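The complex appears here minus one protein chain, its other protein chains still in place.
We just call them A, B and C in the order they show up, numbering each chain from 1.
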Amino acid sequence: VAGDPRALIETVRRMYARGWAPGTGGNMSVVVPGPRLLITASGVDKRVATVDDLVVVGLDGVQVAGTGRPSAETAVHLELVRWGAKAVLHAHSVWNTLASLLAAGRGQLVLHGLEMLKGLAGVDTHEHREVVPVVANHQDTTVLARAVHRVIAEHPRCHGVLVAGHGLYTWGASLVEAERHVEIFEFLFEVLVRAKELPHGTVDLS
Amino acid sequence: VAGDPRALIETVRRMYARGWAPGTGGNMSVVVPGPRLLITASGVDKRVATVDDLVVVGLDGVQVAGTGRPSAETAVHLELVRWGAKAVLHAHSVWNTLASLLAAGRGQLVLHGLEMLKGLAGVDTHEHREVVPVVANHQDTTVLARAVHRVIAEHPRCHGVLVAGHGLYTWGASLVEAERHVEIFEFLFEVLVRAKELPHGTVDLS
Amino acid sequence: VAGDPRALIETVRRMYARGWAPGTGGNMSVVVPGPRLLITASGVDKRVATVDDLVVVGLDGVQVAGTGRPSAETAVHLELVRWGAKAVLHAHSVWNTLASLLAAGRGQLVLHGLEMLKGLAGVDTHEHREVVPVVANHQDTTVLARAVHRVIAEHPRCHGVLVAGHGLYTWGASLVEAERHVEIFEFLFEVLVRAKELPHGTVDLS
Partner (left out) sequence: VAGDPRALIETVRRMYARGWAPGTGGNMSVVVPGPRLLITASGVDKRVATVDDLVVVGLDGVQVAGTGRPSAETAVHLELVRWGAKAVLHAHSVWNTLASLLAAGRGQLVLHGLEMLKGLAGVDTHEHREVVPVVANHQDTTVLARAVHRVIAEHPRCHGVLVAGHGLYTWGASLVEAERHVEIFEFLFEVLVRAKELPHGTVDLS
């Protein structure tokens, strides 16, 4: 398998260890020379994932290496790669699930006024307003990919997309940057949801 | 001892490490050839459990191997095995205790609209409605086993049963599947309880 | 140093690792042959504690071994040993601090209806009502010891005492039992405080 599959597996296992990919949930990919996409196979237990749990697909989605079946959500990864992502991470966590549910009705959430925003690529002030689009969940991942296409066309500078009741897609110019984006968003979502638990009017983040 | 007792002990220790079996609480079993049930002995500290802390009982509940006393809740495990479970895990956690208390008055809780539901065997959409029956707690485990019998007869497709103020029973076609079900339910219960802490009407999960 | 100082140090380090003894807080002791009390020295960082951080005092409080100064709260430990404790653990945690503050006005909190209560020595049903006395905090530990004396005289079957805004004293017939009691109380306090965060009337634990 081309590229550096071990680096991807280390990211996968860290994401499991931090509660960002329980069950067999979550899927992770990185663009490798070709260009092609190295991506976790479907139904893999992230706690014990190894390089044998990765597959390679062309940017057209056709599998070219690996014995597993590509993640069902490969279509969304490829959509994000088309917009320039070099690595895509899909995380399921308690905090991103709650954040997605909080914002589902409005179709987006806005993060503002927090220094941690500067961990997102290209953001250099806490005064930045980060719009995180929230799309409806759908079991047909081509529908999901089209929804992701629409919201990114509308918000081309966003760093992540939430799927309601489902999880976060984020990406980066490298695997390291994508993993940092997961960490940043998880922090921000936890702050956002906990702030909502405080008495009304105590803290207003958006 | 027959079957693979080491795999069961690894599950037991992981459950302790994740806060799902504090004190000497929790009990775990797996069906082994015979068929018989390999189950944790009563009063074992799960942090330091070894294969010597396991016993074997026949499906009639009679102990056939091991020096400890079978878990007091063996009757519930055997009831679940009669319905087809190949492994049964009983977890005590803060989140499943709170979920059980929240739902005790209604006799069940319903999980709906969350992608993580797909981690339950046979569930293929977040639109699935998972009914989790909640039975009253009782120190006579034959009473508890009968209550479990009744709710499973009523909800034969459920994946877990809560005992109010006590914990979760879940199971699977294998030990791996049962452990995944614990992980899925713990995630779902945490989301459910945290959603209840948000301002009224913000998030409605059922 | 007599007894098994390594077992005490392992308990001390586990308590630190679980967030039950941050800063240089907390103090831990076990009765050793003599009888004498093996106890953590004052001001020890529990993360890196070794057997050199333990001292031995007679049951009259006079130091007989060890180079450190006995914990300032030795008087409370000795009071509890007089009531039969063979090991005493004083834990500071977020959850026991919050529980102590919640109950400070009433002078006690009552835990009831939770299976986890059975992890306390001699408790065999979730219907047990565990009264946890709460005493006011005081920097003069002889005053604290007298307060502990009074509440235990009143509640001789209790398994722990909270000091308001300060922490939990619990004990056992052995170090293992005392550590299990910490684990049980931490679980119960977390459930109790989180239940209070839920909408009024949703869950009533006492």
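Structural remarks
One rule holds in what follows: a residue touches a chain if its C-beta (ideal position, glycine included) is under 8 Å from a C-beta of that chain, and two chains touch if they have at least 3 such contacts.
All of these numbers come straight from a predicted model, not from anything done at the bench.
Residue C:Asn137 is the one among C:Gln63, C:Asn137 or C:Ser174 that touches the chain not shown.
Seen from chain A, the chain kept out of the figure touches residues 113-116, 118-119, 124-127, 176, 180, 183-184, 187, 190-191, 194-195, 197-199, 202-203, 205. Residue-level contact of chain C with the missing chain is found at 22-25, 45, 92, 94, 97-98, 101-102, 137, 139, 163, 165-167, 193, 196-197, 200.
FYI, only the chains that are shown with their structure count from here on.
The minimal number of chain-to-chain contact steps leading from chain A to chain C is 2.
Remark: rotation between chain B and chain C after Cα superposition is 90° (nearest 5). Chain A and chain B have Cα centroids lying 31 Å from one another. In chain B, the residues touching two or more other chains are 197.
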